[in-house]
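Chains shown are a subset, placed as in the full complex.
A and B label the chains in the order they appear, each numbered from 1.
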Amino acid sequence: MPTTYLEAIREGLWEEMERDPDVFLIGEDIGVYGGAFKVTAGFIEHFGARRVVDTPISESGIVGAAIGAGLMGLRPVAEMQFADFISCGFDQIVNFAAKCRYRWNAAVPMVVRAPSGGGIHGGPFHSQNPEMWFVKTPGLKVICPATAYDAKGLIKSAVRDNDPVIFFEHKALYRRIKEDLPAEEFTVPIGKARVARQGRDLSIITYGAMVWVALEAAETLAAEGIEVEVIDLRTLLPLDRDTVCESVKKTAKVLLLHEDTRTAGMAGELAITITETVFEHLDAPIVRVTAPDTPVPFSPPLEEAFLPNAAKVIEKARWLHRY
Amino acid sequence: MSIAPTCPSQSQRGSDESAAEAGLARRCLYYMSLMRETEDRIERKLYRQGKILGGVYVGRGQEAIPVGSALHALPADVLLPSHRDMAVFFIRGIPLGRIFAQYMGRMGGLTNGRDGNMHMGDMSAGIGIVSIISALAATVPVAAGVALALQYRGTNAVAFSYFGDGSTSRGDWHEGVNMATVLKLPVVYLCNNNQYAYSTPLSGQMACANVADRGPAYGMPAEIVDGNDVLAVYEATARAVAHARSGLGPYLLECKTFRMTGHSAHDAAEYVPAALFEQWAKRDPIVRLEQKMIDHGWDDRAGLDALHAQVRQEVDAAVAWADERPYPDPATLLGGVYDGE
């Protein structure tokens, strides 16, 4: 029976809670209701209200409480109902959680789960990809899984990590992506990218839902004889610069792809990493396919035009290949 | 042939007052009915038909709150409705068709498809509605700024700041209310306490019994009103607005009500005890107002039925109009992030 991306996260959380009595969940409507997306459905029945803590509507309070519990050696997993609301708990994340270890050597093991991304007609406040605010903040780790396997393996690693982790779950993948998962326990290491598809002609470096767009584009391009390598970053911070640069050395051409808006997106950090490290291997401009610099629009035709898709990737990839 | 008395006799005054009351009741009923019918169409028809996508939140059972309050808004006043205050838009004159177009993501909606559902506003003169963003209570500090501007300009206009019980848990609510009370800004706070915030009952949001218990923390008068009695809301709002308008600072009205639906169109609200729905169904603000109108002889069943029929016709026409609006052209995706684009 294939496991969905959502179910994979659920299983990962469940296993970690079974394994370690110090792991607990905190957030809005996660208990009796099981969470806005039902990721934690059934948890309160099994683990009890002590370990599945429903809170008032207070994102800063939730993150702050997770920090406090983390400082005490517990392993809180906080849920933001939508990633868009993480900006309401922003100061606690970027100033409190991120800086404790460096400043006074205090560990803040804590995971903030944040359902992110568009494609579900959520409009400007239920569709955002706020990962770069956190990639910009030393002291945090930032994870954006694309597959059910990685979602499960990485949420487990995140729970076990001794530093604060922001875990972005792409809402459009929740029920769309399924795969058979190993029966035995596994984790996926934080900070390691994955070669999602091997190729020699050009590298598409991406993460999250866009991995699937890249793979779809790669299929079409393969039929045209263009062999695309797809790198799924999996973790944005710490960034697996080695895997990125290895791929560039191999293909010499780079297309950076993200669902996030254009300016100051992940493409920038990748581009500077590549030019400062493997510039001489580049045979063409580094190009990017991204959402444009607007809020995420609501109406289906606008949202469709907003989101990167295989057609846009293919067009740019062809150009790059010809270059 | 008689000269109209300059001073009405006792009984005349009574009947004038009664006529005024009847007229007010009829206006209230009209707007409540329009809100009910509009939201029913949205939630129970267009959403299920797939003509409306995304999140849909309605104020079924809570219509008395936006209606009883917003009727006090003067043209220069500014309103910041929550996601359950649809009637505010009607009262401020937004054409109904535009609202349906908004929900359907069409051109002609208040955001021309850029945003959906209650995420709409219009700062035109005489309308003055600030669009919510999703982050709950984010409009509360903004209401303070609106009120500051009204005061800055030397007007006696007021800001109407709407929110739910659960929204009072947010830091923004506290910062906004605190600032408005410290600066004595003309804000009327209208809390719809519908006893749930998504799946969370009131006791999961606050350890005090009433939202109004929070007034003293800000040195602010706070009053509890039956939020399912539109005339009670109307009267209480009159006091609140008079207070704010005369420069005495903010005033909090807690309107006790109940959310007669799930949190949103996809939520079956199984976490709400059925008995609560039954109990509150008996207090439906529309039914209660109708009863009162009949009891006072302000109208009869036929008259009320005619009103509802008229409302249904308006809604039919508006839906038809909206459904003919085109979707936005993808070419319009980019402009308007900044001025002059």
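Just so it is clear, a contact is a pair of C-beta atoms (placed from the backbone, for glycine too) under 8 Å apart; a residue touches a chain by one contact, two chains touch by 3 or more.
These numbers come from a predicted model, not from an experiment.
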{"item": "Full-complex stoichiometry, written in the displayed chain labels", "value": "A x2, B x2"}
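One rule holds for everything that comes next: only the chains that are shown with their structure count from here on.
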{"item": "Whole-Å gap between the CA centroids of chain A and chain B", "value": "38"}
{"item": "Complex contact set, residues of chain A against chain B", "value": "28-29, 32-33, 36, 54-61, 82, 84-85, 87-88, 120-126, 292-295, 297-302, 304-306"}
{"item": "Complex contact set, residues of chain B against chain A", "value": "53-55, 105-106, 111, 113-117, 119, 133-136, 166-167, 169-172, 197-200, 204-206, 271, 327-330, 332-334, 337"}
